[in-house]
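One structure, as structure tokens, below. Some questions next.
All protein chains but one are shown at their positions in the complex.
Let's turn to subunit A:
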Amino acid sequence: MTALVEVKGLDKAFGGVHAVEGVSFSVEAGQVYSVIGPNGAGKTTLFNLITGLYTPTKGEILLNGESTLKLEPNELAERGMCRTFQQMQICMNMTAIENVMLGRHLQLKSSLFTTLFRLPSLRRNEAAARKRAAELMEYVGCGDYLDTEASAMSYGALKRLEIARALAAEPKVILLDEPAAGLNAVETAALEDLIRKIADQGTTVMLVEHDMKLVMGISDRLLVLNYGRVLAEGTPEEIRQNPDVIAAYLGG
């Protein structure tokens, strides 16, 4: 199998601080790949680098064998990469379903002419997009909020909405940045089922998460970061028994 996402010698410095230093790993298609580590270990920075929001100081990132260094986030989305954020990025000036329909942006190309005259082809595509968005909202468990203003929704529902939006783009790989943060036990269990469902349908999932129970339960492989460097990499079983990891986490 070839790697879907490959990271080689990645380095990101903010002034004198190396947020990410010499990180290499590869994610194969269909895996659930998690990145864990203490606060400030560089997990979110790593995600921002992979999704094109930051430019690396050194190193290389390949998506399907193609270097992503010169690509903007929207161009990465065109190549099948989509993500959610730790600090949720929801368009509060829209309804819930419009946020999800935004995720179908790349599938909904319409000319300015078609748009201004609202030709039948646009109406058909919009109706189809709305239907698909409604299905996805049902799928992630916020089907009750279709036409609710996003600004009126609860934190947990918005977290799921953000996943629905990312899924609407039909990505090959979806990056979830702390999806369980701020969720209660019931919501976290629902999230675990959801991530499993996404992975079972063939979408590669990359996950940054603090909830160890969640991570150990669903990941195929794990990357442990500490102070921006790779501390360990392997299956959940290997990580659990790694003395360095135990030391970093338990301060042993």
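In this section, a residue touches a chain if its C-beta (ideal position, glycine included) is under 8 Å from a C-beta of that chain, and two chains touch if they have at least 3 such contacts; residues count from 1.
By our rule, contacts and distances are computed from a predicted model.
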Missing subunit (named according to UniProt) among the choices "Heme exporter protein C", "Nuclear transport factor 2 family protein", "Cytochrome C" or "Branched-chain amino acid ABC transporter permease": "Branched-chain amino acid ABC transporter permease"
Per the touch definition above, residue among A:T55, A:N93, A:Q201 or A:Q241 touching the missing chain: A:N93
Selected from A:S34, A:T51 or A:T188 as touching the chain missing from the view: A:T51
Residues in subunit A touching the chain absent from view: 51, 53, 72-74, 76-78, 82-83, 85, 89-94, 98, 101-106, 108-110, 112, 115-118, 122, 125-126, 129, 165-166, 168-169
